[in-house]
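Dumping the structure here so I can ask a few things about it.
Shown here: the complex without one of its protein chains, the others still in place.
Take a look at chain A:
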Amino acid sequence: MSITEAPAGKSVGHSLRRKEDPRLITGRASYIDDIALPGMLYMAVVRSTEAHANVVSIDTSSALGRPGIKAVYTGADMSDLLAPLPMAWAPPGVEIKTPERWPLARGHVAHVGEAVAMVIGDDRYGVVDAAEHVAVEYEPLAVVVDVEQALEDEILVHESLGTNKAHEWTMGGGGDIEQALADSEVVVERRIVNHRTAGAAIEPRGVIAEYRAGGLTVWSSTQVPHLVRLFFAVQMGISEDKVRVIAPEVGGGFGGKLQIMAEETLCAWASKQLGRPVKWIETRSENMAVSHHGRDQVDYVRMGATRDGRITAFHANIIQDLGAYFGLLTPMIPELGAFVMTGCYKIPVVRTDITGVLTNKFFTDAIRGAGRPEMTHMLEVMIDQLAEELEMDAIELRRKNFIPAADFPYETPYGITYDSGNYEAALDRALEIVDLDAFRAEQASLRSQGILRGIGFSTYTEICGLAPSRAVGPSGFGLGIGLYESAIVRVHPTGSVTVYTGASPHGQGHETGFAQIVADRFGVDPAVVEVVHGDTAQGPMGLGTYGSRSLSIGGVACAHAAEKIAQKCREIVAHNLEANPEDIELRNGKFSLKGDPDQGMTLGEVAGCAYIDATNMPEGMELGLEQTLIYDPSNFVFPFGTHVCVVDVDAETGKVRVVRWVAVDDCGPAVNPMLIDGQVHGGVTHGIGQALYEQVVYDERGQLITGTFLDYALPTAEEIPSFETDRTETKSPSNSLGVKGIGEAGTIAATPAVVNAVIDALRHEGISYIDMPLTPMRVWQALEEARGRGDGPRATEQGVSLPPQGEGSAGSGPTRPEGGAA
């Protein structure tokens, strides 16, 4: 349970109640759809019903004649745009074939849901009615949805590119992979499908744009307001000083709102034409179709080892389904995972081959974890596969290959330097909580009663805190902009504080956590520190919230800015007490004299000198207490931990139930432990969702089968257990707070723990591996096959007929696991 106050100057480390919550629990928050402007019009989008087609004609006349309709626009009307929608990754030396993506189709559509026209009118319901009256004639083209079939280039998603293979990217380290595998005493291989999922924030996306007197204001449910502003300057030719982007209360993101949205441009452009504000609120069906998806890889993985369990080589050949176009980061996602290909282990020779492939589906991009869950899944599943092959305990195998705590900082074969780690400690703590001997006894006894219980481990590390600018920016990894974070700390004349951050939260609790960090540097109560975010007209340029980066970059920026002001405070106090600044320390909420704490000044008293009576300021010192700061760290951060999943499998129905979850995470020192637990709970639930329930499914014609929450199964309270969380604490040397990110860790850790647990429950049945999602149908079919009854007709939960074994793809319909009963 949270607390309401902490000792002055010592709030960090305490589970303070969130400052955000009062408005949220009373219905007083303003999300995008809660905002209404005078004269505001509504937009509805006409979307392609075809997965691949030429657009022959669009007849807008009937729609235009309907009551309240002000305009209907098509792609042809928007020829004045200066640039297509952006993809922001241009790695030096790598060719990427990028299909142009315009906000409205220009004669050709390549996925279901692609926008072909927009309808603007004065009534929310009226524009939807009118959109039904826009007649679009399509000339259907051949459709390719299977990623491996697309690679054959028989059907092209974009004729103009001449191929569906958009890019290839290879990273190798430590030597020749084929030689290393050939030299290995044991090699295990798997084809692992990491299927397509949705971000599925409960608040869909939404935009309001108002163009007035040469200036543009855009409210958008976004994770990246400053990037949206930057892009508007490029695309519409309005200089940045005249563009203001505001992220209001944002109802969850999970990467799905780390995007430059087509609809942002549509609203802004239409507002410019019509001289009135234009609002668009996404329906859930639109959200499932055209808010970017995640994952969707087919992975061919090989792991080599010695007989006594030393991993010698690891190779992943990743075929990434990119979809029909690129979002902001689409082709970069699997590469981000590759940076932690070796996970917690010393693996001497590694290689990652990535092939990005276009298909007639919506594009994939960053969803919670972004590349790292896929890579961690491969690695942690393969560790268990290897353990089975070696007839070795999977925990012993992990320990044997862990990077020892004494070896940090540790440079991986890819030249990435892990900042800090103590993997043994996290595993030990998890085992203490779990009591494995008791579990094995219970497992055996339950099995004799017909209950199949299993346990699965995932010992992960991941790369986050996305920065530093030199490493990731245009001349480094090739992102279109360096990643840093900004802060302004402003002490007011009475001693309260406003903090402006370039991070842009959507549930994480920055208003509380950042306030704790700043408050401690001034000895004040976090209640008097207000954190402002998400408005480009208020704060400095910032990069936003994603990649578990806010605390370790944005939070540290706030800390450094506050520390600079605190130093100025010490100088002012020293001047007033006729002492040395080095002799002034924060004690009991005052900047006081060492050894004589009664002599001192509160922040309010110091602010009085700086703003009200300048005669109390040291000679020549600038008035005011304010600091702007851009923080660019020296390295990424690498949180780690051990997650343990216990499942029960119902052999009669194939239903899997998670009955226990132990999570020991290490994200450095805690700013607010309650917020960490919340991130872990939600992150793991996201991973359990992918492992057991969630899947975006297209049929062979490219029609989206999972277009609503009726068909896309998010986990409910009933399916999720209570989590047993604990932490170890290993400081990061990458930043002065020693902190690491925690927003994605649970999601990254979770899926292999679930799969390993299910296999542990079924291994005695002769089942070694099943691809996610482990739906009742799949698990039951694997059991039927293992028990020699697998000849019946195959179907999926959605009734789509299945391809033959081992030929399914990641997102084109549920996949038969390779050797379901291997």
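Keep in mind that, in the parts below, a residue touches a chain if its C-beta (ideal position, glycine included) is under 8 Å from a C-beta of that chain, and two chains touch if they have at least 3 such contacts; residues count from 1.
Criterion: contacts and distances are computed from a predicted model.
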item: Chain left out of the displayed complex - its UniProt protein name, from "Nitrogenase protein alpha chain", "Dihydroxyacetone kinase subunit DhaL", "Aerobic carbon monoxide dehydrogenase (Quinone), small chain" or "C-type cytochrome"; value: "Aerobic carbon monoxide dehydrogenase (Quinone), small chain"
item: Selected residue (touches chain absent from view) among A:506, A:560 or A:727; value: A:506
item: Residue among A:205, A:570 or A:686 that touches the chain left out of view; value: A:686
item: Omitted-chain contact residue, chosen from A:408, A:709 or A:780; value: A:709
item: Absent-chain contact - pick from A:187, A:201 or A:543; value: A:201
item: Touching residues (missing chain, whole complex) on chain A; value: 1-2, 15, 17-18, 20-22, 24-31, 33-34, 67-68, 123-126, 200-204, 249-254, 281, 283-285, 506-509, 674-675, 677-678, 680-686, 708-710, 714, 716-718, 720, 722-723
